[in-house]
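Of the protein chains in this complex, one is absent; all others appear in place.
This part shows subunit A:
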Amino acid sequence: MDTAAPAPGATPAVALPRRAGIGLRHPHVPAFLGDGRPDVAWVEVHSETYLVAGGPRLAALEAIRRDYALSCHGVGLSLGSATGLDANHLANLRQLYDRLRPDQISDHLAWTGAGGAYLNDLLPLPLTAETRDVVAVNIAHAQDALGRRLLVENPSLYMPLTLPPGVEAIPEPRFLADLVARTGCGLLLDVNNVVVCAHNLGFDAAGYLADFPLEAVGEIHVAGHRREAFDPWVGPDAGTGGVVLIDDHGSRVSDTVWDLLAGVLARTGPLPVLVEWDMDVPPLEVLLGEAAHAQSLLDGAAPHA
């Protein structure tokens, strides 16, 4: 199957405000519907959370969307599925996106199901030429069916995959750059995921970011992660000094992630930066405080031509 080539010399559009945003979570919805509108430039929701026929949850988001720029972040496209995308899911997403008219949509370089089962996790892919072909076709299919350009996010990973002899592994930044070239998609750079993967799989986060195709980035994520010194299912993990980083989005953004973000913004100029917090969701003020810190880094980044 052919995949769409980008227009020559096209610069990927950044559709969201080049400011800090937050993930909109259920406990904070009433604050966004009240009188004192929280001071944040944009919000992001998980698309699949709003794949419902009607009712108060969807009505609240529609009301909030009237006042805020909106990003719809998918967790269920399963862009890495060897057997292709789910046509029903694409149709449901299209209906939702046509209703909400988000400024940006995105999903992950991952797979989430196989054999008719949805596994509710962003699962790892062997980064091979075969997988690149599969993902490129799936991205082109998704962009076509959804009628919108997709940003593809670098995932967090826990498990090293060993490829069979003779099968070459493609480094992730190159893999993503190839997807951009083949499909015209953009990228969502999750800096926390880079830190989590670098630790868990043993590579250098700064080196990864040096290779990352930043010109294709339309959005950045930052979030907190958890250090698991003793994995209750596993026992001490000798491979990484006994510590696994779990991408749980359940705490403040680490200094390592903030520092790397500042380095990226120094190269790109201001971009939309989202603070994600999904587990143990804190009071809105805490989340807005994290967003304010991201904004201070954005303010310090010189605009690029």
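What we mean here is this: a contact is a pair of C-beta atoms (placed from the backbone, for glycine too) under 8 Å apart; a residue touches a chain by one contact, two chains touch by 3 or more; residues count from 1.
By definition in this document, contacts and distances are computed from a predicted model.
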| item | value |
| --- | --- |
| Undepicted complex member, UniProt protein name, chosen from "Putative DNA-binding protein", "Carbohydrate ABC transporter membrane protein 2 (CUT1 family)", "MoaD/ThiS family protein" or "PadR family transcriptional regulator" | "Putative DNA-binding protein" |
| Among A:Asp121, A:Asp144 or A:Asp280, residue touching the chain not depicted | A:Asp121 |
| Omitted-chain contact residue, chosen from A:Gly36, A:Pro164 or A:Pro303 | A:Pro164 |
| Contacting the left-out chain in the complete assembly, out of A:Ser71, A:Thr112 or A:Asn192 | A:Thr112 |
| Option touching the unshown chain, where A:Arg19, A:His89 or A:His141 are the choices | A:His89 |
| Touching residue (missing chain; options A:Ala69, A:Ala136, A:Val244 or A:Leu298) | A:Val244 |
| Residue numbers in subunit A that touch the chain omitted from display | 48-49, 51-57, 59, 75-76, 78, 80-83, 86, 88-89, 92, 111-121, 123, 125-126, 128, 130-131, 134, 158-164, 167, 200, 231, 233-235, 237-240, 244, 246 |
